[in-house]
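The complex is shown incomplete by one protein chain, all other protein chains being positioned as in the whole.
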Amino acid sequence: MSSTLRDRHFWVVVAAGAGLGILGVLLAVWGNPQNSGICVSYFIENSSGALGLHDNERMQYLRPELIGFVLGSILCASLFREFRSRGGSAPLARLVSGIFLIVGSAVFIGCPIKLFLRLTAGDITSVAGLVGLVAGVWIGLQGLARGIDLGRAEDERGATGMLVPAGFVLLLVFLLARPTFILFSDRGSAAQHAPLLISLAVGLTLGALAQRSRFCITGSVRDGMLMGSRSPLFWGLLAFLAGAFVTNLAMGRFNFGLYGQPGAHLEYLWSFLGMLLVGWLSVLIGGCPFRQLIKAGEGDADAGLAVIGMLLGGGLVQSWGIAATAAGVSMSGKIAVLAGLAFVLVMSLLFRDRTA
Amino acid sequence: MLRDRFDQLMIVALVGVLIFTAVLMAGAGPREDNRDAQAAKRQLEREILHQARVAYIKRHYTPVITLRDSGALPDALLKLEELSRTLPGEAHNDLLSGDIMLRMGQFDRAISKLASAVKHNADYVDSASPLSQRPLIEAAVSESLPLIRDRLRVQPENRTLAQVLKDGYYLQSRLAGGCE
Partner (left out) sequence: MKYLILIFLLCGVLLSGCEQPLEGPPIRIGYMNCNSETETMQRFRPLTAYLSQELGRPFEAVPVDTQDFESRFAAGEFTFTHGNSLLYIIMHENQGLRLLATEKRGQFGSRTAGSIIVRKDSPIKTIKDLQGKRMLFGPQLAPTGYLAQYDLMLQAGFDPEVGLDYYAIPRGAYKHEKVIYGVYFGEYDVAAAPTLDLELMTREGRISADDFRILAQSEIIPYCTFGADKDADAELVEKFRKALVELTPETTVKIDGETIKVLDSAWIDGFETLLDEDYDPIRAMAKRVNMPPYQEF
């Protein structure tokens, strides 16, 4: 432990975790919806709507934080010479996984980051999602231990890893220039947002921190399971929890209870299954939705495809009524989660190396 | 990279395409439907749609509101019944019905109707919307939920009330905010 404390990387991870937790709460204080200061799946759904991929007028906003995550990551990776174009590992499977990452999150109402933001704000309905996420990560690890492998990413010629970050630069231009074909809600939760420059700055900072630290929620849960307190990511997660909890308390946003929680429903089974799907997929494709964005910024074209899948998923969950609301989970939401579980099961069968 | 004629041709073509794009964008000049005007138009259309909806609702439901405000609550409910024929599925019908039920002391029905209204039109819990009815919904939730909970303690097997309680929690959750 003492050697760990002397390790600079350890402190970068802790800073990333604490930063994500504290700023996740503060962004809600500054204008983002309650408990959704940072929620990658919600940001993706908003951004898909802004790009015209769905027509829910209350869910259209090009979230600056999302752009910040990718651009912060590429800037940091370039600065530290860690940008490397790579890809070619089961690209289509990753694209579809990206879709189902958003399906699972939308049914739970939140990505793994928001799960912990909800938890630290006293929303105990999120415990079902937490159990699901941990179960999903555990199942994913069992699969990896038994030979499931999507294959190694190879260095790619042609700088294909630049394509997704370039796309996000374009999104930044759209955000600033606001061309007519980009849609912005003037009501509903998408109309609730922190000031643009603050959101962008927070996104860039967290993107850079996450790139340096490799911090991600499911990764922390995974490493916590594998290595316990020896894992820096585990400490990063604790820093996230402590930061978010203290900030929620300090800002008067802690509301302990089961009922009447913002952006939450009472269908625990589906919260569990939604997050189980997210946890499982995240282990197989090497990171939660947030981590996919960061990796895409580092030049990982496979993660970039997962991000594109997430954007498609953001459109689909709104257009097909898959996303859950406080009223509960729709039939199409339930079927989509089951389809996702079927997909990950098939993937586990098809990508298993049985030679060992 | 520029080792042969093919590469050079590609570079020249790329530069050509980029120049052509820049010229097209820069030289397009002001048009009748220029970008700013289009953006303003889009915003205006949304605003008009909103105002039209508010005006539409006001026009159709004014008789109900007049009856409600004069204290003729049963007549107001009957008028709502009639309007449900011409405006089937209109969330405002549920909203006013919930309002009247609350005034009549029918807390369980009020909660169910208000929850149905918000499920169909979330503008009712949106503070920024001209259709916002947050004070009404907040009052309904704060008055009704303790009564419904008390009743359920006596009659835990009452499924109708259990559903009403769920609707109450739904409204509470929507009032608390969060993403949709």
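Assorted remarks:
Every chain is named by a letter (A and B) in the order it is written, and numbering of its residues begins at 1.
We take it that a contact is a pair of C-beta atoms (placed from the backbone, for glycine too) under 8 Å apart; a residue touches a chain by one contact, two chains touch by 3 or more.
Values in this document were obtained by computation on a predicted structure and should not be read as measured data.
In the full complex, the chain left out of view touches B. The omitted chain makes contact with just one of the residues B:72, B:87, B:139 or B:175: B:72. Checked against the hidden chain, the listed residues B:3, B:59 or B:85 yield one contact partner: B:85. On the side of chain B, touch with the chain left out of the figure occurs at residues 72-75, 77-79, 81-82, 84-85, 97, 101, 104, 106, 108-109, 154-155, 157-161.
In the analysis below, only the chains that are shown with their structure count from here on.
Centre-to-centre separation between chain A and chain B, using Cα means, comes to 27 Å. Per the touch definition, chain B reaches chain A in the complex via residues 35, 38-39, 42-43, 46-47, 50, 115, 119, 122-123, 126, 128-129, 166, 169-170, 172-180. Per the touch definition, chain A reaches chain B in the complex via residues 33-36, 39, 42, 57-59, 109-110, 178-180, 183, 186-189, 191-192, 255, 259-266, 323, 325-327.
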